[in-house]
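Just one protein chain is left out here, and the rest sit where they should.
Let's look at subunit A:
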Amino acid sequence: MSPNVLALLPEIILTLTGVLIMLAEPLLSAGSSRKPLGWLAILGTVAAGLASWYQLGFGTLHAYFGTIQVDTFSVFFHLLISAIVLVTLLSSVDYFEGHATHAGEYFALVLFGAVGMMLMTCSVELLMVFVGLEISSISTYIMAGFRKGQASATEASIKYFLLGSFATAFFLYGIALAFGATGSTRIDSISMGLATTATPTLAILALALIIIGIGFKVSAAPFHVWTPDVYQGAPAPVVGLMSTAPKAAAFAVLLRILFSGFPSYEPRWAGLIWIIAALSMFVGNLGALMQRDVKRMLAYSSIAHAGYLLVAYTAFPADGIASACFYTAAYAAMNVGAFTVITQIGGYNERARTIDDYAGLALKRPVLAAALGLFLLSLIGIPFTGGFFGKFYVFSAALHSGRVWLAVIGLLNSGIACFYYLRLLAAIYTRPTTENDRISAAARVSIPAAAALAITAAATLWLGIAPNGVLGLAQQSADSVHTNPAQPAQDTTNASR
């Protein structure tokens, strides 16, 4: 196998599966079930995950003139993204059945989005990062508005589209200025170019613009305004996907850019990230306190979690990167899980929206209630869940690096967060069912959705009870990002000149 094909094997598998689904979709008759296409997508995702695992045995791979670098860091995020996409597909195989006419397109878009996200995490050339970012974003814009007959869904889609494109323009302007300051758009060459640049002001401006652009994508405050509206209007399984996978990819890009591209500017960007992290935690948690809509509440909670994650960026590289990687995995497990439950309870038309609609869930749907309870406890950060170890590693990394105040703000915010998660939990377990007719006790959870729930619940518990395996991989990933930032691939140094 040529090195180029080997390096992009997961992406190639996903692309081919997606194209196959797109070709098969119009051949199926209008009213027929699209489930087989969903299963094909699941098969492709599993194959892509296995391909990423296979890549782990080859060490660091360079391909396409050195623009692609598959190291442990890339593989970590590839596996994470495959897992998120797998769970999303499992929970949405039945979701569009009987509602949308061209559900096959949805499965293909999920796969194309995953290709973009994977490309983002394994690119060391900002051009490829940009292309990956756009592949993932454009797919997600469409998915957000997939229930196109509903006014709220199209509204979510347009808001996401306009603000996402706005952010992309900032990100691009940042890349352009970085190119101007250093004469390169390769992350490792930027790092070397910064040492000799004649215009450090331009480089600082570039970095600020890149952080703004990525800040929009990960919905960190003060760039979070789109998040609540989009999460409220988009279909629940799509929200589960887009609150975790594209964010994980964007966080990975930010890690690479900051720790491999701009390590010499650490004192400057650490201050900026400090402010964004603190602001995100406060805005997210205080905003979530005011919400009655469950999806909107989880949107604010995702802003807060972006804040916790950014705390890790201010820590020393080795600990900081490892804890950031671990946190993305833990957050993905619990958040996708929570949205899987919401998908099952609400259904296509989202009958249950507010916290009151969830009253008495434990009596009507005990298994779903228990699963949601587990994910909420993990989001709070109760021991023996992934959320606890995620927070623990992030805050201890921050403390070891002397970021005491940021860790204190983080712990304070974890306390605030208890209120709104527990309010939902209390509604589920303590209130009588008589006041609520939004949840039908008769509905059943389908087998793929049950598998999705089992995977996320198991992952949440596994990361909380035996975190060492994932943490070890996260630490290896950290090494591949920050120990050899200035070693360009041999064959490629001057390929672009």
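The criterion applied here is as follows: a residue touches a chain if its C-beta (ideal position, glycine included) is under 8 Å from a C-beta of that chain, and two chains touch if they have at least 3 such contacts; residues count from 1.
By definition in this document, contacts and distances are computed from a predicted model.
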Protein name, per the UniProt record, of whichever chain is missing from view ("ATP synthase epsilon chain", "Branched-chain amino acid ABC transporter permease", "NADH-quinone oxidoreductase subunit K" or "Electron transfer flavoprotein subunit alpha/FixB family protein"): "NADH-quinone oxidoreductase subunit K"
Contact with the hidden chain (one of A:Q150, A:S264, A:S396 or A:T433): A:Q150
Touching the absent chain when the full complex is considered, from A:P3, A:P36, A:G180 or A:P263: A:G180
Contact residue for the chain not shown (choose from A:V131, A:M192, A:A270 or A:L363): A:V131
Contacts of subunit A with the absent chain, listed as residue ranges: 127, 130-131, 134, 138, 141-142, 145, 148-152, 154-159, 161-162, 165-166, 169, 172-173, 175-177, 179-180, 183-185, 228-229, 232-233, 290-292, 296, 496-497
